[in-house]
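A protein chain is absent from this complex, but the other protein chains hold their places.
The letters A, B and C name the chains in turn, as written, and every chain counts its residues from 1.
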């Protein structure tokens, strides 16, 4: 398969870019942030997302979704990276939708997938516990209790957890990891919104003797790891796409600034030292784009070692986006440091996306382990 | 103590630079290399080194040396780095001289130190065994046998081992490491010269049931580690000084080339991209110089954690010298790739010095371990 | 007992007697600093007292001559004073751009009258100064500034705009670069002048940074009257004064790279160790070790440059080297601190993150390589003055 978007995918990209430019440009983020919006995310926008088919991009058509694949989810994620739009896309449309589509019971799917696709429900996946992404070391426990389970533990970095209609909680059971669908209103669930540096949304979730029924289990008891890993890999590739979107957009603004800003009697883009750095960054971004598209395509193709392609993409996109926003602020000079200019917002968002679902170091470690060294 | 050379040290530096410029400029290295000299090193030059007081720079005056310290040894090492002169300085005047001064018996000192100082004898320290410097994992053994010991093992990267009048071999004994003074003509000692990429000299030494007397032991049985580590730290700091010398000299030639070479109708040093890279490299070199001088001063002062200062110096000087020679070849362009120009010789030498007594990764690991992480 | 030992003993006794308990121990946060000035605020009355007693003795500016209110100490005595203050963990009695920047410039370029008039109130913390250099159109190209001063006989009328004026909204006076000859080559038509921020026509507006609120302001001059007696140095040669002052600022900013706890420890606290006793994030660990080597080497380099300057072995342009490397290093340091902090460090408002301190500090460091001359400007200076490359 060629490493370029198909015609349909290109149309989707144009639709997503167009929709976001009109309905959720960066001013949308600023408005939510500066008004100290209680949710930090717009439910109206989210429903419009549903109507456009973006919220249900990977959800099967029989459940009201668009029935598309990873590449298409990545296209939407990249567009969100360009406009920095806060939305429950990663948590709800990618991670939760994928877990439920893969491992959910018919009842669970019927109950939630159409509502996610319509942008009516927001679901959140609760995996991380410490400051770093370490999904192999989940310590939240679920003990058998009555007809179901009793959950105890603390989760952090739960995307949009404070506005979630349901949580998917990964907990350790006797012989593995199990995924639970938890109503946030259940006794013992405490949710604290954590306002993040990028004005996107996350929460800390504390579970104290939270009693859930047996039908809260998604898939098999002790058998949640595969669905979790599958969803996270899709999530990682989409986050990588968003990193490329954010990095590339910061780069585009910077090149424009280089062309127009004058110092020492000429456009600063005439200075060869900046030209070379910009050309280097361009190169890195193109290479990151290839890695991200390849990872998405491989997820769709279900090939062996797609997880490694995902790690390459997440690590590479992360490092490159980091370079892009650093160069963007530096080349913008003083104004790049002001809240009034947008480049700082890209720097903040890239920092968060880099931490999300494993930073470049986490993925480099996966590459090294898989390479037997 | 100020981080600059004293007046006496400056005079020594001028003497060393002057002597080498006259008697052993880079043409001396080329002559030895291109004539395929059997030794790869000039004994006449080495005796002249002795007469100048360089060969015995750290050897106490009562043994015919100059009785100076680490800073002075570093001054000579830096000068050798600038002219790429092959000489037994590291192996004989630094490592072996330090081991014997620190731990040798009166007989051993009397037998060897004056001859090293005079440039009449060449001694080599045999530590490394595998491709990397791992002095904590010596596997060469010395078993008690008759009135002495029987040595077995294989050593590599033994500086000037093929012309050594005596070898100091680090071997594992029952409860530690012991240092042995071994006559290379002893039965069971096989020495193979390994012509190195930089046309400096090293050898592989194989020891098969090599019988030595008890008086071959330097210092205490099982107690050689301290003397070994002390000598290696001095050696590392001196190698770092040589790295700075080589890197700085390559940089000086490059700046000169930038001023004179014309392309696109102007001196290539007018191109801002090259200016910034040169200025960055200048900065790195100045910082490396500070780290090296500080390490040498701390060794002389005998302060706590001088070993960490040495690791900082060796790692920093190594990385910076590597950058310096890479930039030198690249900025020289095609001619930098030719054997006719000297920059390639600097690249080769820096590669070898980087590997010698622990590469930057080895020293970074020491820093991390010492930092408790 | 040598004179210096006597001085140490006396200083120790005096500090013990005069440094209030409230003024010992680390600052809790930057807002607790004492800046002095007409509208000075103090965390406690003790902080005011501490500023005043130190100011009276001239020890807020220990090496300035006593005739201008300074401490009149020798370099060695000043080092003793500093070490004795460190010994009891005494806070700085006064933070002041007057002491750090304007004072040295006035001592070098000012008239006797200016020194007598302006220096003592600086020492005593009575007048707070700010710096008017950068303009919206003239950032790196500082000499391209447009704020103009029209000659009106015994005074100038100043019109224009400055930006990045630290604490302009709280300062009493400003030292400012203005264009006094619009027809001269750009470096030659600039003058260095002083005026009161209360002069009619001066307005300020704070700038919000990506890290949040900031001390920086935009400052507007609308027909501001400036007396000619407040010209420092020669007319149209203000660039020389500015350069001397910038070298000072650069060394200050460069020194940032030297701050804070060892990064390895920061990371261990956040992430813990693995079974082999190594930081439980191998890739991050490798980057931290490289950083720590660079930090250690940079610290030594600052020391060496100090010694070289003292021994007159180096050009003053070397300040650009420290500025460049120190600020890049500090940025790298905070990138790693953010990685070590993980998602905890991403919180922006929580108590847990002390109001987003790690993230705000991280973002703040991005200005290090811009303020006081960008990294690019420093590299240009090095290429020109230290490498003497053609056309630099």
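We take it that a contact is a pair of C-beta atoms (placed from the backbone, for glycine too) under 8 Å apart; a residue touches a chain by one contact, two chains touch by 3 or more.
Keep in mind that what you see is a predicted model, and the values were worked out from it rather than measured.
*Asks:* Using the document's definition of touch, tell me which of B:107, B:304 or B:340 contacts the absent chain.
*Replies:* Of all options in B:107, B:304 or B:340, contact with the hidden chain holds for B:340.
*Asks:* Would you indicate which residue among B:130, B:146 or B:176 is in contact with the undisplayed chain?
*Replies:* Once the missing chain is taken into account, the touching residue is B:130.
*Asks:* Using the definition of touch stated at the top, determine which of A:33, A:193 or A:316 touches the missing chain.
*Replies:* A:316
*Asks:* Looking beyond the chains shown, say which of A:40, A:269 or A:333 touches the absent one.
*Replies:* A:269
*Asks:* What is the set of subunit A residues that contact the non-displayed chain in the whole complex?
*Replies:* Touching the missing chain: residues 2-4, 255, 258-259, 266-267, 269-270, 272, 275-276, 278-280, 282-283, 286-291, 293-294, 309, 311-313, 315-316, 363-365, 367-369, 371-373.
*Asks:* Please identify, in ascending order, the residues of subunit C that touch the omitted chain?
*Replies:* Residue positions of subunit C that touch the missing chain: 274-276, 278, 282-283, 285-287, 289-290.
*Asks:* What subunit B residues would touch the chain not displayed?
*Replies:* Touch with the absent chain occurs at residues 128, 130-133, 156-157, 194-199, 202, 262-265, 271, 273-274, 322, 326, 329-330, 333-334, 336-340, 344-345, 347-348, 351-352, 355, 359-362, 364-365.
Convention: only the chains that are shown with their structure count from here on.
*Asks:* Please tell me the distance, in whole Å, between the geometric centres of subunit A and subunit B computed from their C-alpha atoms.
*Replies:* Using C-alpha averages as centres, the distance is 52 Å.
*Asks:* If you average the Cα atoms of subunit B and of subunit C to get two centres, how far apart are those centres in Å?
*Replies:* 43
*Asks:* Rounded to a whole Å, what is the gap between the Cα centroids of subunit A and subunit C?
*Replies:* Whole-Å distance between the two chain centres: 40.
*Asks:* Two-or-more-chain contact residues of subunit A, please, as numbers and ranges.
*Replies:* 271, 273
*Asks:* Could you list which residues of subunit C touch at least two other chains?
*Replies:* 376, 379
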